[in-house]
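Only a single protein chain was left out; the remaining protein chains are all shown in position.
Coming up: subunit A.
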Amino acid sequence: MSRVLARRERRAAWLFLAPAIVVLLLVAAWPLSKTFYLSLTDANFGNPDQYGFVGLRNYADVLDDRLWWKSLSNTLFFTVASVGIETVLGIAIALLLNQAIPGRGMLRASILIPWAIPVVVSAKIWEWMLHDQFGVINAVLIHLGVIERGLAWMAEPGLALWVIVFVDVWITTPFMVLLILAGLQMISKEVLEAAYVDGVPAWRRFISITLPLLRPSIGVAVLFRTLDALRMFDLSYVLGGNSQKTMTVSIYARNQLVSFQQMGLGSAASTWVFFLVALAAILLIGLLKLHKPAEG
């Protein structure tokens, strides 16, 4: 009897899961397998119906391209720098907003503004603010006497990528703050109060109680941001265009596909990007122990 029930439950479960599985197959598995299929061909947009199979040659060709490696190192630098800074800032601001300060509601709402503006719009705004001749940032810095003549932010090899990191931090720190704040509010007050009564100093309470309990929230936030950062396209594309200084792997793949019309090579590059993101996801889930509950 119970076996029949179990079987019936299992069948019901599959029935409920079916729509989600179908949708996933349609929107994820189908395009992915199509991309993988094309990556094994020499298809071209100019004449997309005629193509031949070339095996794994496109994958080798991508790895043989200096620009791919440059894009990859840019992407990794961007990811580590931006996610790192956003995490630290995110924790700091979330701790601040978690205090009962007057006007907290307003403050919480207002920090979301950068996150609410579409990235392309933000990027365009920053492009003008950073303009070397007419930009407001140079005007302010010159006025303060920090620099003598306007800096060409995006033209300086050492600065361009940092500018992208900076704008990304400006845009996405609110997202970090929000996720971490939600985690902070789930930590029960009693634990912290008990430690306080026992005379544990504040920094110790933060290191030994708050941070470990926050780990799952921070982990999820870092995971989301890392996967996002590895696929980053819009910010670099608007601010840096096709400049090698700021090219990311997504821009590289887009150029092969769209600018150069090479469906085969472009699909191979996209597949490499997919592998990169998948690898990062697996490593991060393992490293941050996201599949395990928080200790405490």
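Worth a mention:
Heads up, the rule we're going with is that contacts are C-beta pairs under 8 Å (C-beta built on N, C-alpha and C of every residue); 3 or more make two chains touch, one makes a residue touch a chain; residues count from 1.
We take it that contacts and distances are computed from a predicted model.
Remark: of the listed names "tRNA-specific 2-thiouridylase MnmA", "Sarcosine oxidase delta subunit", "Response regulator" or "ABC transporter substrate-binding protein", the one matching the undisplayed chain in UniProt is "ABC transporter substrate-binding protein".
Remark: the omitted chain is touched by one listed residue; of A:A6, A:L67 or A:V121 this is A:L67.
Among A:W14, A:W30, A:F45 or A:F275, only A:F45 touches the chain left out of the display.
Within the full complex, the residue among A:R205, A:R225 or A:K245 touching the omitted chain is A:K245. Among A:L96, A:V136, A:A155 or A:A202, only A:A155 touches the chain left out of the display. Where subunit A meets the omitted chain, the residues involved are 42, 44-48, 61, 64, 66-67, 131-134, 149-152, 154-157, 240-245, 255, 258-261.
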